[in-house]
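One structure is given below, represented as structure tokens, and several questions about it will come after.
Removed from the display is one protein chain of the complex; every other protein chain stays in position.
Then we have subunit A:
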């Protein structure tokens, strides 16, 4: 019961808005995978590139789209150049390129103006400021709602109101050629969101037909491998768990239970046991997916390990599980958790931090909610353990699969005043306020009035 009270009020506090804001609705802000910049999509048909070091506008990408820019994603795994894909209500997807010179000219604490490896490009300073329009991907019949690059950066998935998902391959031939790899039309309504698995070439999608679907390639053919029909409203957004995520052990009931009888060393050993066991179980099912919906719920989904391997109910503590490589046949996904109810209206976005495991959700009620997943000691508190290390550690042996629970750790009402919040994303903190050597994270939220805000989360 002391869980909540003993925490020193973890809270979300506003670090800075991004300025100047768009004067019209902004839909989404995509943080760059390596550089301290973000791309904000606006109804004014532009994409704004802001700096995360000083929170100001660096450049505005205009002239590419004829209607609202709804979505954007940065291509991962490229150096020296940034590549941005944008999706618009004008039914097209734009690809934009720019040499990476941000930081040399705009960062406030740049130390290496001269010895950077891009000196050759620096000669065309004017052109370097420009985003080069590379190509327009034409294929969708109506508004593009979401775009996502595969972890390798080779495949780009796009989806639209035309109920289809397109997968494009970036041929990377220096000529900006993209090839259509697949068109999937199983969704019965607008496809609202697509998102690639963090390491595998598995795509997840959600939509107006209330379903979440999973797609994989099997012998050169892309096909649906699973369909979840549990949400009772449009699925607005999905996000994957980080590949190495481990739920929090710092605040579990385990710790409180052991605190009375055991030493810190015991608690540490116990934590290590739990974490090892978690990793073993998790190698069987892989990263989970989180979804949010018009039905005001956010849910976590887990893939059931394939038949022929150890069932999930048997203790995973025995033996080292082999890594499952699904062969393209159907997969079973089950509901792992429903997050505690926290929104009164549609939830438009969820963001699962790849670094801390924290989840943020935002929606039409203007609220930001932060959740933490914690281990629950099932069948804890057995016979009061004698004050001996051995007996104590024996009591820590856990049968069956580990259980976790989700707890709300922070709620901010009216985070963007009276406006609806359309998107949230975690990013690496890069401003001067970051402590030396510390690897902090920030949350970036994007709202209907065009405002984008940067928040820090303190425990």
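Here is the rule we use: contacts are C-beta pairs under 8 Å (C-beta built on N, C-alpha and C of every residue); 3 or more make two chains touch, one makes a residue touch a chain; residues count from 1.
Going forward, contacts and distances are computed from a predicted model.
*Asks:* If you had to name the missing chain as UniProt does, which of "LAMI_0C08988g1_1", "Vacuolar protein sorting 55", "Nucleoporin Ndc1" or "MIP18 family-like domain-containing protein" would it be?
*Replies:* "MIP18 family-like domain-containing protein"
*Asks:* Who touches the missing chain here, A:170, A:190 or A:239?
*Replies:* Of the listed residues, the one touching the omitted chain is A:190.
*Asks:* Of the residues A:25, A:140, A:163 or A:231, I need the one that contacts the missing chain.
*Replies:* A:25
*Asks:* Touching the hidden chain in the complete assembly: which of A:48, A:98, A:145 or A:197 does that?
*Replies:* For the chain that is not drawn, the touching residue is A:145.
*Asks:* Have a look at A:89, A:278 or A:352 and name the one touching the chain we're not showing.
*Replies:* A:89
*Asks:* State which residues belonging to subunit A touch the missing partner chain.
*Replies:* On the side of subunit A, residues 25, 43, 67-68, 70, 89, 142-143, 145, 161, 190, 192, 208, 234, 294, 344-346, 348, 364-366, 413-414, 418-420, 448-449 touch the unshown chain.
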